[in-house]
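Only one protein chain is missing; all other protein chains are in place.
To keep things simple, chains are lettered A, B and C as they appear, and every chain counts its residues starting from 1.
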Amino acid sequence: MIIVIQCKDRVGLVAAISGVLSANNINIVAMREHVDTAENRFFMRLETTHYEEADKLQQELLQVLPQDANVHVNPLPEKKIIVLVTKEYHCLADILIRNYFKTLGATVQCVIGNHTTLENICSRFDVPFHFVSHLDKDKETFESAIKNIIDGYDCDYLVLAKFMRILSPGFVKHYAMHIINIHHSFLPAFIGANPYKKAFERGVKLIGATAHFVTNDLDEGPIIAQQIIPVDHSFTAQAMMHAGKEIETAVLAKALQLVLNDRVFVYKNKTIVFE
Amino acid sequence: MIIVIQCKDRVGLVAAISGVLSANNINIVAMREHVDTAENRFFMRLETTHYEEADKLQQELLQVLPQDANVHVNPLPEKKIIVLVTKEYHCLADILIRNYFKTLGATVQCVIGNHTTLENICSRFDVPFHFVSHLDKDKETFESAIKNIIDGYDCDYLVLAKFMRILSPGFVKHYAMHIINIHHSFLPAFIGANPYKKAFERGVKLIGATAHFVTNDLDEGPIIAQQIIPVDHSFTAQAMMHAGKEIETAVLAKALQLVLNDRVFVYKNKTIVFE
Amino acid sequence: MIIVIQCKDRVGLVAAISGVLSANNINIVAMREHVDTAENRFFMRLETTHYEEADKLQQELLQVLPQDANVHVNPLPEKKIIVLVTKEYHCLADILIRNYFKTLGATVQCVIGNHTTLENICSRFDVPFHFVSHLDKDKETFESAIKNIIDGYDCDYLVLAKFMRILSPGFVKHYAMHIINIHHSFLPAFIGANPYKKAFERGVKLIGATAHFVTNDLDEGPIIAQQIIPVDHSFTAQAMMHAGKEIETAVLAKALQLVLNDRVFVYKNKTIVFE
Partner (left out) sequence: MIIVIQCKDRVGLVAAISGVLSANNINIVAMREHVDTAENRFFMRLETTHYEEADKLQQELLQVLPQDANVHVNPLPEKKIIVLVTKEYHCLADILIRNYFKTLGATVQCVIGNHTTLENICSRFDVPFHFVSHLDKDKETFESAIKNIIDGYDCDYLVLAKFMRILSPGFVKHYAMHIINIHHSFLPAFIGANPYKKAFERGVKLIGATAHFVTNDLDEGPIIAQQIIPVDHSFTAQAMMHAGKEIETAVLAKALQLVLNDRVFVYKNKTIVFE
């Protein structure tokens, strides 16, 4: 059973929480805790032995915690996600494979693409693909069409797997902190379009990828995971893009694994990640 | 204040420990905990707000823990170490620099060498150097001479910073789990002498270094830290050795930092490391 | 155009080779060269501007090189591979995806499995799957059945993508240096079965994967690529195996990319890899 808690910090929180568990004869298998002393904020993730009455336990925990406490006992073990794509296959294919072999920690409900390029790979895995062109319509109409599709499914997280359109503030707000993006640079370097071209021009010796929650500031949302690979003078911008795909795939997979296992807390514009 | 606890696992340990802290109005700043479920063993490291009566707290904690519990409240904040060397300078020099600038987390009491090569660098830092040749004497006499020097100092850990003699079982037993060695391979690959030559002959694409506690099985003691660097066909055994020195230095520095900050627990032949 | 050359070393080889190219007005776009001075052996890989008469060029090069020279002008740009599997999907799925999107640098002719577990994923990509059980037959019969299938296709390399049977000397010899295996440890650590269990028991802080050519000494063939990831005390053997799959996939993909782009030379039991 997984329990995640976020609240104001104060003396005795661990004693209070572990007291409740102990009184119910629940054993703690793994515990991670973080206190942001500057923000006076407490974060905890517990893995415990099984317990039938999750609701009762949640109530008991809330009673011993500060009023602002956010407690989830046994969050949905199997999340549901929808993936948004454009033309690049590498991140989507990795997700489809994990989904097919049930190692994703979530079920892919459907894929939405603003091109039809990736329809075939979805159909090979019996995952519904919805085509919504961004052409010949304004952003509002485009996003409204996407929302309508999403509304037809249960969905915990939207995953932008190389979705190359910038979403409007309204759309982002609607799914606040439930949209995960993969950006093809080690943010905050090379924000925005064409990061590999910029990396090439700057002559960097490392290129990277960043998975983050989407906010209305472009590429400025809370970072979940980052990774880099070395490059050298022999890499053209094209070669960097090619090599970068490998870490984009890896970093997005890592971020999804963390989020879908309830290992990621968001507070202000940062994440607390208990690996 | 740092508190480290190791004992048999049972339900309610965290509640019991945090209850004692809370009752004394001690706040937990950081907590790391591990349960080895196969071994039914509990490990915890706490950083807390300051508390005057360490002995009283230790007694209170022991009263709520299983009989076999090992509790240290506020272990010596400044450890004392003695470094054993042969001829290679890189690990020793790094330790001497950190010692000089007081960022080692310990004080180097003295250096013992079976060659005089490194005497001058020690004297430049006003650190006593003791020369004990291994020539013209049997191992027992050699080690006895070393022990006599060590006995003249307070010493928490012996650090073998590229000390190229194998220590006898009697010596190792005397300082059990208080001798830290740096081995120049990613153990368990290339145990014993000349690991870089063996790595070269095998044609590996990675070379490594391993810091570990010394036991009587050569290079088989509990591993504290490991690191690798990539190599390729252009590396001779000599070039590997040269490149390897950089990670030997880094891994030993890392291991010392972990051990000297009470972040390393040993159980059977493994370590639990709370970074 | 790609040119690869391997021969005895002697003064003037680069001049001779580049002279032939220059005389034919071929420009060198990229050149990598290695001299193994201990073995007195010369290796070179050239990327050049296009040239129509590959056979003529090869003859001209052979005329200026030592008698033992091995020269390939424009090796097959598109290789053909056959993949052998057992039950684990991760390496195969990665290969199938790259094959489907034509970024593998080879075409997967078919997949041969000693279990039927992975038949479905192959059929989803229209790749022929052949089931050859190892049960109820001796190794000779088993391998003979596999050979028969292979003989029905053109095939440059056999890829053991987590194929869990040990191949006989006769089989290995038949495809000498054309069988690529992924081993789930950083060789030479943990040779043989159950490397993650052994890694867990040893308490290592890094786990790895190794892609290598198969020889008759188990896990002792020339290493093509290796990679590691950090682990700690919280990893069970199971968790190591799970985490290890990610690097097994990545290392095999990397090794295939190198071999299929003619970047790997084998000499004695080592590889020269021009990345």
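The definition used in the following text is that a residue touches a chain if its C-beta (ideal position, glycine included) is under 8 Å from a C-beta of that chain, and two chains touch if they have at least 3 such contacts.
If you're wondering where the values come from, they're calculated on a predicted model, not measured in any experiment.
Per the touch definition above, the residue from C:Met1, C:Val35, C:Ile191 or C:Val266 contacting the chain not shown is C:Val35.
Contact with the chain not shown here comes from a single listed residue; of B:Gln63, B:Thr116, B:Thr141 or B:Ser234, that residue is B:Ser234. For the options B:Tyr51, B:Tyr89 or B:Tyr267, the residue in contact with the chain missing from this view is B:Tyr89. Seen from chain B, the chain kept out of the figure touches residues 30, 89, 93-94, 97, 100-101, 121, 124-125, 234, 246, 250, 253.
On the side of chain A, touch with the chain left out of the figure occurs at residues 34, 36, 38, 186-190, 202-206, 208, 222-228, 232-234, 236, 269-273, 275. Annotation for chain C: contacts to the undisplayed chain at residues 11-16, 18-19, 21-22, 25-35, 37.
Just so it is clear, only the chains that are shown with their structure count from here on.
Shared residue numbers account for over half of those found at the interface formed by chain A and chain C, and the copies are therefore classed as meeting with the same residues. Look at the CA centroids: the one farthest from the centroid of chain A belongs to B. Superposition angle, chain B onto chain C, using Cα atoms only: 180 degrees, a multiple of 5 between 0 and 180. With centres set at the average Cα position, the gap from chain A to chain C is 35 Å. Computed from the mean C-alpha positions, the centre of chain B lies at a distance of 40 Å from the centre of chain C.
Along chain B, residues 34 each make contact with two or more other chains.
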